[in-house]
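All remarks here apply to the structure that follows.
A single protein chain has been omitted; all remaining protein chains appear in their positions.
Then we have subunit A:
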């Protein structure tokens, strides 16, 4: 193990891969998501009415935190062009005669157009505009009722017989940082830990590079393998730990569950990702092909974790593939224990799964190494 630490210090490439690269990546990710909730999406208003009412609706739109009224478009086609070029994210159409038609009871249409190709921004715009117009219309209905002589409290009750009290479970601040960063950090570390481990092993066991090293492992393949892998486990865990201090301390992500379970999960997660790298290398004995295998498993892994599109809605096969990737379980564990405060008897299964993956991959790597040693011994 000591030899391995010395090797890391001697080789700038290795040091860069296991220390500098992950730290830079984590800082970048933290930088991207630090804002937490995106606000101020630009919206244009097509105001064909130019009445007191349409101007007050425009003001309310601008006041919604999600959106900012950037400019006034003269026509719908003008607004559409602004959306296509990316100038604005959406448009609100206030038709001619809006105020007059409302007073006449003719129910005119207000239309919200939004760019749903950029779904996160688009749904933000829809939500902001919907809320602002709802408020404006509710104000209107209130004033109509009060105009008919209803008391304001009674009018409030009448216009909303079944009010909905909406609550955000587990994430009351409704902050993206809480779950996106909590998931992206392990995803990126998963790639780096797997690849760096494979690279470190390739420096010793690569084709042409001292094949006798394998034979020298007379005192057992297992200690040799552990000595090779564990230094990186320690480093990656340190980086993960530091980023978690930043996440749960500095960025204030709630940590509601069991620290012990989180820590156990973290150790098993790092070990299993390393074993992916180790297995990829000892099976191919070629860093290029090993990197390709690691790439195929870890690069698309984020999608399979189900943070964007939920796992439960995926096909059985996609769920099964996700279940084989350690990150899926570790991210689930993190979300369970940090945001959802999931009872231990449910959450412990993620850790059990991680343990199974570690055992399976560990056995695979050891078997392969034992066989390689026999081959070399047979040759010499």
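Here is the rule we use: contacts are C-beta pairs under 8 Å (C-beta built on N, C-alpha and C of every residue); 3 or more make two chains touch, one makes a residue touch a chain; residues count from 1.
As a working rule, contacts and distances are computed from a predicted model.
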### Task
Report the protein name recorded by UniProt for the chain absent from the figure; options are "1,2-phenylacetyl-CoA epoxidase subunit B", "Disulfide reductase", "Universal stress protein family protein" or "ABC-2 type transport system permease protein".
"ABC-2 type transport system permease protein"
### Task
From the listed residues A:122, A:231 or A:326, report the one that touches the chain absent from this view.
A:122
### Task
Please pick, from A:279, A:307, A:351 or A:365, the residue that touches the omitted chain in the full complex.
A:307
#### Entry: Interface with the unshown chain - residue positions in subunit A
13, 16-17, 21-22, 25, 28-29, 31-35, 37-42, 80-81, 83-86, 89, 98, 102, 105-124, 126, 130, 133-134, 137, 140-141, 144-145, 157-172, 174, 176, 178-179, 184, 187-188, 191-192, 195-196, 199, 202, 287-289, 291-292, 294-296, 298-300, 302-304, 306-315, 317-318, 321-322, 335-336, 339-343, 346
